[in-house]
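As you look at this complex, bear in mind that one protein chain is not there, while each of the others sits in place.
Chains: A and B, in written order; residue numbering restarts at 1 for each.
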Amino acid sequence: MSISRTSRRAGSLVAVGALAFALAACSDSGTTNPGATGSTGSGSTTSDAPAALSGTLAGAGASSQGKAMEGWAAGFADIAPDVQFSYDAAGSGAGREQFLAGSTLFAGSDSALKPEEITAAAKRCFGGEALELPVYISPIAVIYNLPQVSAANINLDAKTLAQIFDGKITKWNDPAIAAQNEGVELPDLAIIPVNRSDESGTTENFTEYLAAAGEGAWTHEPSGDWPVSGGQSGNGTSGMVDTVKAAEGTIGYADASRAGDLGTVAIKVGDAYVPYSAEAAAKVVDASPAAEGATDKRLVIELDRTTTAEGAYPIVLVSYDIACSVYENAADVANVKAFLTYVASEEGQARSAQPDVAGSAPISAELRTKIQAAIDAISVK
Amino acid sequence: MPVATAPASSALTLTGNRLPRWAPWASVAGSALVAWGVLVLTGEHTATTVAALTALLHAVALTSVSRYVEGPRRATDRLATTLVTVAFLLALVPLVSLLWTVVSRGAVLFSGTFLTTDMVGVFGDMTSGGVAHAIVGTLMVTLTATLISVPIGLLTAIYLVEYGRGPLAKGITFFVDVMTGIPSIVAGLFAFALFTLLMGPAYRSGLMGAVALAVLMTPVVIRSVEEMLRLVPNELREASYALGVPKWLTILKVVLRTSVAGIVTGVMLAIARVIGETAPLLITVGMITRTNWDVFEGRMATLPVFAYSQYQQGGVGVDRAWAAALTLILIVMLLNLVARGISRAFRPKTGR
Partner (left out) sequence: MTPVPTSSQDSTVPGGGQAPHGAVTTAAGTPAGVPAGGRRTTAATMDEDMHDDSSAWAAPGPTAVDHRVSGHAQPPAPAVSLRASGASRVADTIFKGVSGATGVLILVVLAAVAGFLVLRAWPALTASPDELAKISWMNGQSLLEYVGPLVFGTLLSAILALGLAVPLSLGIALFITHYAPRRAAQALGYVIDLLAAIPSVVYGLWGALWLAPVLDPIFRWLSDTLGFIPLFAGYTAPARNVLAAATVLAVMIIPIITAVSREVFFQTPVLHEEAALALGATRWETIRMAVLPFGRSGLVSASMLGLGRALGETMAVLMILSPGYLFSFFLLKPGQHQSIAANIAAKFPEASGLSVSVLIATGLALFVITLAVNMVARWIIARRAEFSGAN
């Protein structure tokens, strides 16, 4: 369609070259974009470039990936300027639904596909199956608003954290907290726990952590919806951060990139207290086994919340990009492959890891190899 | 005559004793001074507390003095004046602060480039990018909604004013009133339910949002057009009939023409009413970063949803949200001005 436009772009030669490199990795699947053969006459396109990507690539899903997606979209536009890329950060549920209904080519989701969705995915994917690629790993920071505490972090273990969020510990100078924070002068101030009021992957991961590591102090089921009622809460990450900022003594949890100048909790792992960091988040992912039912296409990770691995930060959100192993036409295949390859690439991961973009944790080389293998297997019906 | 019967030299007036004109102002000033003094002493002098205490003291002082000097009726009047004024000022505080907040926070990123660029390729802390795509989306969706609701609204209003008699017209009038109260999110859910049933669960388009807005807009259009048509003097209609003009032509050429200014104004105000709707668009139209000119297919960016989603992103997004809000208000203002201009230009000069 708009192939001829490619040549008009000044940087297209470089772009196509980069793309050729990206696609060379998956030569065995034998997809050269047939649409590209028609791109004669415009002259400047190198004849052996596999494809000038074009068309639309629509995705929708997790809002947690929203900022990272913006970064990736910009990076992807550099290598494929003619692809109309869009990502609607409408939420994981909406994203999965729209993907399964076939209106988007990929979805972002904070949770893995449910069994019935996997069945539905086979139909949507023209007999293929769904790919679940853990491309976005982000530490969840436990944030608090205590301007009078000058220490860099407050140290807490999972049990204390669970009791705080369950309303069992109500004062900042409670002995349970003080015992873990020698030398820190804790104020005699009521603790105001803040939770997310909407259903979210952040809440789900946080409650999973509390339930798994809380030594029984957290009696509620892990859920995307906060189980304790009657407390302060905020809608979305912004609502959460704003609420925590609005009063002293508050404590909440949010995507680490949004912690800003609020205090953050160092979590007890093994015998040490680990503050959040991208590397620490990546470590727990590497230390975690694959989830039950995971395949080499559905790379679902069962996060090991009780890990004692040194320097690992266990409160982590893993968000998946969900795509098909089979698409209807070659253009879709080429676009999806190119995009996901970019996202999983070192460059793409470095982009999203920038603190001003999303502050995510780059995936490890080992995970990248697995992801790339899954991407390479995407084929035309 | 009271003048004749009053021997005292000082009371040569027709009215009873009145407080001087400066009395209320003096009372305000005195109350403010006392309030400030008292609150400084108790150490709680903030603008809010001083204002509150001033109002209270002023009301009490002026009313009691007036009651003593002028009698109970005037005292009640003065109390009412004070209360009305205080209510007015009290309500003005949030409204003024609202406008001020939007303008001052919105001005941070607001610029010509902001209005003419979209969000493609903008990420992280970049302050570039803008709302061009959202402006286009908002205008397209609103225009589509207008195209749906104005003909329906116009014809229904004509029916009600010119033809409507009997139970049907009564029923329509009643349900139009009821329809005015449909919450915007319900209209959004309706559009969502309608289109997902017809077009499959994943269909998203500007049209979907436009239908939701049209549901909200139509009753407003009907109401205002109806009012305008009723303002057309019956003499005009009768004159037209007397000339042998059939009724439908009379309506088209006399009634509508006479009231066209009011109708346009009404439509403009109805547009202003729906252009800022967020919730129905949030669940129907979605959000993208580039301009979409196709109302029938694909997501569209709209200003209110853009503002909300940028706020959700935090960081620079919050500034962008305010700038988008400012843009939206400017558009609404522009619509209002255009409406006023049109009504002035079209207003029949011999009408009332």
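The rule is simple: a contact is a pair of C-beta atoms (placed from the backbone, for glycine too) under 8 Å apart; a residue touches a chain by one contact, two chains touch by 3 or more.
Just so you know, these numbers come straight off a predicted model, no measurement behind them.
Contact with the omitted chain, checked across B:L33, B:A87 or B:L231, is made by B:A87. Considering B:G121, B:G209, B:G276 or B:G314, the position touching the chain not shown turns out to be B:G276 (whole complex). Of the listed residues B:T54, B:T142 or B:T156, the one in contact with the hidden chain in the full complex is B:T156. Summary of contacts with the chain left out: across A:Q84, A:S197 or A:T341, the touching residue is A:S197.
For chain A, the residues in touch with the chain missing from this view are 63, 90-94, 96-97, 190, 192, 197-200, 223-225, 227, 229-235, 239, 242-243, 246-248, 250.
In the full complex, chain B touches the hidden chain at residues 46, 48, 73-74, 76-77, 79-81, 83-88, 90-92, 94-95, 97-99, 101-102, 105, 151-152, 155-156, 158-160, 162-164, 168-169, 171-172, 174-187, 189-190, 192-194, 196-197, 215, 218-219, 222, 234, 236-249, 251-254, 257-258, 260, 269, 272-273, 275-279, 282-283, 303-304, 307-308, 311, 321-322, 325, 328-329, 332-333, 336, 345-346, 348-351.
In this text, only the chains that are shown with their structure count from here on.
Note for the complex: chain B touches chain A at residues 119-125, 200-204, 286-290, 298-299, 309, 311-315, 318. Considering their complex, residues 58, 60, 63, 66-67, 70-71, 73-74, 77, 84, 86-90, 97-98, 101-104, 236-238, 241, 258, 354, 356-357 of chain A touch chain B.
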